[in-house]
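Left out: one protein chain. Kept in place: all the others.
Now for subunit A:
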Amino acid sequence: MTRIKRGYITRRRRKKIRLFASTFRGAHSRLTRTTIQQKMRALVSAHRDRRRQKIHFRRLWIARINAVIRDNKVSYTYSRLINNMYKRQLLLNRKILAQIAISNSNCLSMISNEIIK
């Protein structure tokens, strides 16, 4: 059997990984074995957090809507607002409601007053 050197194959593969992890801190962007592990962890986190992102944003919208809804002198809460919205079959989702709450809170009070009636 003749000896075969593998040449640049490994280096090409590792270059891609190093490029991916080029902005990581310290040894995580410099040492090969460490960068491979850190790239794996980064991709796993990204995959998991793409699912968590949807959860986080929904939480944020609910908190913002709740904050504005509770400001009224009558005690009115987010849970009651959502219940009334479902009863009146208003399909506005929480994202839009939160953006309305920030940009134009009078509009949100108009909507909620309409729904209470």
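Keep in mind that, in the parts below, a residue touches a chain if its C-beta (ideal position, glycine included) is under 8 Å from a C-beta of that chain, and two chains touch if they have at least 3 such contacts; residues count from 1.
Everything that follows uses one rule, which is that contacts and distances are computed from a predicted model.
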Chain not present in the shown complex, as UniProt names it (candidates "DNA topoisomerase 6 subunit B", "Gap junction protein", "INO80 complex subunit C isoform X6" or "Large ribosomal subunit protein uL13c"): "Large ribosomal subunit protein uL13c"
Candidates A:A21, A:V68 or A:L81 - the one touching the absent chain: A:V68
Which parts of subunit A are in contact with the chain that was left out? 57, 60-61, 63-64, 67-68, 70-71, 75, 88-91, 95-96, 98-107, 110-111, 114
